[in-house]
Each structure stands twice: as structure tokens, then as C-alpha cells.
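The complex appears here without one of its protein chains, the remainder shown in place.
Presenting chain A:
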Amino acid sequence: MDNVLRFRDDEVHEEPAVTLDSFFGQSNATAVRLEDGEDARQLIPYLDRLALIEIGFSNFGDGRGYSAARILREHGYTGELRAQGDVLVDQLAFMQRCGFDSFAPEKPIDAADAQTALSRWDNVYQKAADDRTPIWSKRHG
């Protein structure tokens, strides 16, 4: 857990995430891991009982995890959503907007660099899975 950048106030969830396959094989797991391209929609019936969903990025250029994260948030998931793998500092702001609130990069990211990246944009053009107000909404009160 040394490398995890976490932006939540609740207690760290200790149960390790299980694969999607094994998640369906047991009724009481509370942490699950999605690989690139696994269908996040399969988890929709179980969101209430999940405390941690980890989404793997095998390669930073594979952006399927961004859609997976938004889908989970749009369906009401409020637990920890973690991006794990080839997660780079220049992707953090997009990931956060898609609903990720913790990051477990394979190569550690300096906390100060992460903070700079996450606070760079004062405004955003579009609605996403975070609570930021889009520019169009600010323009019209």
C-alpha cells in the first residue's frame, strides 16, 4: 500500500481485491478487480456490498478503464475506486474526473507532482463522474 495515493477519508479497506471470475463464485467478497476490457456492468447488481473496486491499466494508452469507472459511478457506486497499473501523473486528472479516488501506480508518483496535476485545471468543459460544475453551468448560473 506504500504507493497508493488515496483521496478518501474513510478507513483503508484491507481485504484484497479478487478477480471478477472468483467474485461471482463467492457471495461475500467486498473487493473486486477488473482487468482492461472486463465489463463493469456485470458489477451493477452488487455495488451496495462492494467497498473497493480496482481497475487495472495494463498500458496507459488503453482507456477502457475510464469508461468502466464512470459507469460504476453513474450507477451509484460510492466505495473506493482505484486505478492500478500503468498509471502516470499526466493521467491522474482525467482519472479523477471519471470517478477514481485512489491510485496505485506501478511506478511511484511523487505526491507533490500528483497534487500539481490534480489541481491544475480550475475549470472543466463537461459533466463527468466527479462533482465539478461544468463551464456551461457556471455561465448560466
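Just so it is clear, contacts are C-beta pairs under 8 Å (C-beta built on N, C-alpha and C of every residue); 3 or more make two chains touch, one makes a residue touch a chain; residues count from 1.
FYI, contacts and distances are computed from a predicted model.
A single chain of the complex does not appear, and UniProt lists its protein name as "Sulfite reductase (NADPH) hemoprotein beta-component", one of "Sulfite reductase (NADPH) hemoprotein beta-component", "Extracellular solute-binding protein", "Cytochrome d ubiquinol oxidase subunit II" or "Molybdopterin synthase sulfur carrier subunit".
For the options A:R33, A:R82 or A:R97, the residue in contact with the chain missing from this view is A:R97. Residue positions on chain A in contact with the hidden chain: 37, 60-64, 66-68, 70, 74, 88, 90-91, 93-95, 97-98, 120-128, 134-140, in rising order.
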